[in-house]
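Structure record follows, encoded as structure tokens.
A selection of the complex's chains, in situ.
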Amino acid sequence: MTLFPENFADALLFDDCPHEDLTTVGLGIGSVPGRIRAQFKTPGIVAGAEIAAAVLSRAGASVCLSARDGDLLEAGATILTAEGPAESLHAGYKIAQCVMEYASGIAFRTREMVDAARAVSPKVQVAGTRKHWPGGKRIALAGLLAGGGIVHRFGLSDSILVFDQHRVFCDDFEAAFRALQARSPERKIAVEAGSPEEAMTFVRLGADIIQCERFSPEVFASFADAARAESPNVRLSAAGGVNAKNAALYAEAGADILVTSAPYWGAPQDVKMRFERL
Amino acid sequence: MTLFPENFADALLFDDCPHEDLTTVGLGIGSVPGRIRAQFKTPGIVAGAEIAAAVLSRAGASVCLSARDGDLLEAGATILTAEGPAESLHAGYKIAQCVMEYASGIAFRTREMVDAARAVSPKVQVAGTRKHWPGGKRIALAGLLAGGGIVHRFGLSDSILVFDQHRVFCDDFEAAFRALQARSPERKIAVEAGSPEEAMTFVRLGADIIQCERFSPEVFASFADAARAESPNVRLSAAGGVNAKNAALYAEAGADILVTSAPYWGAPQDVKMRFERL
């Protein structure tokens, strides 16, 4: 189940159809009953289906969900059907389609990374960043989760990640790090590192997670050995340019977590909305 | 000037930073003053800069805009600078960066299409569709406009476009079309056509715009000649798979308008946010 606020589907719907649908009303077809069937054109992973259903529902259609987020469907298999007057179907279908297309595209690209990485390292996680399109957290994360990813950070208030942009403000980073540790006994502390040398200093400081930014897989592998020798429980994540092509290399190099924005980009996955008159 | 609601920047900001920024507060650096300078890593077109500035402003920084949406900047040229306490800069910078990166990416891809098409047909327009990411109309259109595109449709209430999905509900399409014309004296009527034959029937019905869906450039060209012979003032748009690669071909084939979603997809354009302590 995806929980989203009552006004979320409404906001999507009225952004596109703030007043009457000029075409449908003008053609005089508003009350003619019909049905939409949503299907992938090529095999895909369902994502955003509950949101899409809520949009169509709010537009006045009766919706039946035939699949759940995360399901892998064949081309032509039905994701959902919606029945109602033409005015309801036309008010909501394009938004519903867009939600599923963008989310499923993300799900597909996430799944590719997960599958590639787990083929060599079964416990590795693909964690999606905050760098989804602005204002799109709910739909982008629906895609990420449907594709088997996890959420790296929802934002600034749910996790701790020290960047170089923080350290520029610290006179004495070690002292600042100790203060951060003392104030944060219930959370892990992650630190982003730009080189293995820097990374090792953070291991020694006691960081729980080292986020290795733009290490090559080879450099990552040798650092991972050294880091785990120093601190067996430290978690290591690979970030910066990690994508479906190199996911397996980083997994093999010993990454626990692949931190990535790559699945957010790229074309939506085609979802066909077949109309028929009833 | 981009006009957007007071709560728009707030919504972006609090989606990412709903409560305290655990890292900045934990490190004890919140009140240390600093400056961010936003710059493209490669030449780019500024887009979303006023929204980005508003986000940083709402986070408590003083922002100075050095460029306007639509400006083409060299790598390293400054888009904006923001000064304030570290807590303000950290609360807002990633969102500000994302807004500019997504919008500028769209602007760049739009510009490519505009330039390619206008090289062969100086008056052709590149019109962005409604198929941007769901809920992202404001930022996606900021990118589109900055890149020299125009808005195809804001949604269902500002323009008339008859799809096959409408015609499925019409018993007598000609009668429905006449009703639509009668009710819509102040708007143009566009009809999407899937083949030149179908398209010609819409020309004869008196449609103002024929949106040619997935015609090859050759088919488009021969249809365009026939259509204009029949109705000299009809506007012809090419839609469906139109992108930077084939934009010139469709422009050459006689399209008045290239209807496209392609600029919305693809990677954001890198914007570097350089931090310094003051």
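The first chain written gets the first letter, and so on, giving A and B; residue counts start at 1 in each chain.
Quick note on the criterion: contacts are C-beta pairs under 8 Å (C-beta built on N, C-alpha and C of every residue); 3 or more make two chains touch, one makes a residue touch a chain.
Treat the numbers as computed from the prediction; the structure is a model and nothing was measured.
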Note that 2 identical chains are shown, then give how many the whole complex contains. 6
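Simple rule for what comes next: only the chains that are shown with their structure count from here on.
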Can you give the whole-Å distance between the Cα centres of chain A and chain B? 22
Complex contacts: residues of chain B adjacent to chain A: 11-12, 15-29, 32, 34, 86, 89-91, 93-95, 98-99, 101-102, 130-137, 139, 155-166, 168-170, 176-177, 179-180, 183-184, 187, 265-268, 273, 275-277
